[in-house]
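What follows is a set of notes on a single structure, which appears directly below.
The complex appears here without one of its protein chains, the remainder shown in place.
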Amino acid sequence: MTETGRYLYAIARGLDPQAMTGVPALGGGHLDVVEHLGLAAVVSSVDLDEYGEEGLRRNLENLSWLEEVARGHDTVVQAVAEQSPTAPLRLATICHDDDGVRARLEEWHDALEEVLDRIEGRREWSVKVFARPRPAPAAAESTAGGASAGGAAYLQRKKAESQAREADESSAAAIADEVHHSLAGRSVAGRRLPPQDPRLTGRTDRMLHNGAYLVPAEEGDAFAAVVEELRAAHPDVTIESAGPWPPYSFATLEQS
Amino acid sequence: MTGAAGEVEQRSVGSTDGRQIALVDLLDRLLGTGVVLAGDVVISLAGVDLVQVKLHALITSIREDMVQPR
Partner (left out) sequence: MSESPRIFPQRLETDAESVERDLFKLVLTVIELVRQLMEKQALRRVDEGDLTDEQIEGLGTGLMHLEQAMEDLKSRYDLTAADLNIDLGPLGPLLSE
């Protein structure tokens, strides 16, 4: 019989364990709630072949495994967040058994209370800014056109192109800053996340800003209106927003 | 060339409407430092990995040579 561990999805306050029945757990298991010191950890049993140190090292490099687990994890987190203030955990936090879970709850207790206070009644919004794709000068064209003009003219043209690119980049950076400051000013907290790899997003336009904002649940519409204003003010970039989500980016504990 | 990542984004596996989070956004948040796609190129022939080209070192040496002041 293979060894199992307890996979932790999230920690909540005032959670009714009955509300978790019917929510699918990873690997076809079922969810359990481990309560300790006023906090409730939502867990399920998982195979250590897959989720132990060795298994994780292998599986974390497999994008389809990651996708399945991330989705399953998020399904549980969203279900819990619908019930109570919830601190989502990062992927693959495993304890040996329920005693281990309780030990974590004790260890993290104060930090968790702080996090739960911070996110209670609040949701995360994602706002991303993309540069509008710049039409690239067709090298063949520009070369043929300049053939008669000579070497010095060619260099001048290349210099002008390089300067135009730099100017584009600084104005793009300035817009990203402005968007972030406007939005951070209208939310409880704002964070800049690293830009995302185009191979994962499938986008060809350059990501200038990847922001996460913590917004009171009842102010979601007002926040969306601010995003609309920014969109209108900056037609030279693409601004995308998504939400409300569970506050993943604002609930992390320092230990991992 | 076989690429694993590009198509994943389009698959929609989620229950709640409006709450569907793009995979890349989820991974950013669920993994400590996000997903890093390694940049090395593996050249394989007939399914056998032959050469792993580490391009970092090559680029560094070229750049240093190119920017030597006269």
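Letters A and B name the chains as they come in the text, with residue numbers starting at 1 for each one.
Rule of thumb we're sticking to: contacts are C-beta pairs under 8 Å (C-beta built on N, C-alpha and C of every residue); 3 or more make two chains touch, one makes a residue touch a chain.
Owing to the predicted nature of the structure, the values given are computational and were not obtained by experimental measurement.
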Contacting the left-out chain in the complete assembly, out of A:Leu60, A:Ala103, A:Leu193 or A:Ala224: A:Leu60
Selected residue (touches chain absent from view) among A:Leu37, A:Ala153 or A:Ala173: A:Ala153
From A:Ala12, A:Val46, A:Ala92 or A:Val129, residue that would touch the chain that is not displayed: A:Ala92
Touch residues of chain A, complete complex, unshown partner: 56, 60-63, 66, 90, 92, 136, 139-140, 143, 146-147, 150-155, 158-159, 162, 165, 199, 256
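Here, only the chains that are shown with their structure count from here on.
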Of chain A, residues touching chain B in the complex: 60, 63-64, 66-67, 70-71, 73-75, 78, 90-91, 126, 193-194, 196-197, 199-202, 210, 242, 244-245, 248-249, 256
Contact footprint of chain A on chain B as seen in their complex: 3-11, 13-16, 19, 21-32, 34-37
